[in-house]
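Please find one structure pasted underneath; my questions will follow.
What you see is the complex with one protein chain gone and the rest in place.
Up next, chain A:
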Amino acid sequence: MTDAWWLMPLLAGLLLASVAGPLGSFVVWKRMAFFGDTLAHGALLGITFGVLTDINLTLALILGSLLLALVLLPLEQRSRLASDTLLGIVSHSTLAIGLVTLSLAQGVRVDLMGYLFGDLLAVAEADVSWIAIAAVLTGGLLFWQWRALLAVTISPELASIDGHPVKRLNLLLILLLALIVALAMKVVGILLVSALLIIPPAAARSVARSPAQMALTASLVGMASVMLGLWASFRWDTPAGPSVVVSATLLFALSLVVQEVRERKRA
């Protein structure tokens, strides 16, 4: 391999962060943070499934995540349990079942820490291709359906009267979320996936004046976090995934300061 060792991790991180910005903005607006978390936890089941059936692990991960999203969506809408209770049950039970079954699968060695906390530096060319395809698909669909998705987010009822296919748009968003969550696990790990989705939009909120600005700023914040995190990881030999999340958190804190200063100026 002639490329520098850091090229693939950097590409993977930047691609993911660029679509996690707009997608994460919807997660923030629609209060789906816990939903994303649950998908990430449940994705471990996908890995178990992949190990047991010996299919491509990335594919197993994506399929597991999409399947879980499809099962959760109607369950959440119909269940009498409060949504957070239901998600809490599914989230932790799938994580536990995944861990138990993985330990039972004989003769299989899976880098569990890698899945839990991400192993950005182990990202290979094949992973980057998966992520690139997913990023183009997600970015393209979000861009294409942007106004409709915003309308549905603002008010499902008004959107429905306007003639938007509300259910299909919600499904689209959930499936894209499942796809990106599955792939982001490689980068930041199961436990930190939703950080990549939530923190950049939260940082963008304090400076943005329109939904599109917030989504784009979130992309930029996410990409900056990836670069900062990788650099820190290289510089101080810290784990890459958590370093990215720490960088995002620092940028979020900085955005709060910017907002505070702005408001004082206005007052």
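FYI, a contact is a pair of C-beta atoms (placed from the backbone, for glycine too) under 8 Å apart; a residue touches a chain by one contact, two chains touch by 3 or more; residues count from 1.
The working rule: contacts and distances are computed from a predicted model.
Among the names given as "ABC transmembrane type-1 domain-containing protein", "Zinc ABC transporter ATP-binding protein ZnuC", "Periplasmic nitrate reductase, electron transfer subunit" or "UspA domain-containing protein", UniProt records the absent chain under the name "Zinc ABC transporter ATP-binding protein ZnuC". Across the entire complex, the residue among A:Asn56, A:Ser103 or A:Gln213 in touch with the chain not shown is A:Gln213. Summary of contacts with the chain left out: across A:Leu104, A:Ile161 or A:Val261, the touching residue is A:Ile161. Annotation for chain A: contacts to the undisplayed chain at residues 28-29, 31, 147, 150-151, 153-155, 157-158, 160-164, 205, 208-211, 213-214.
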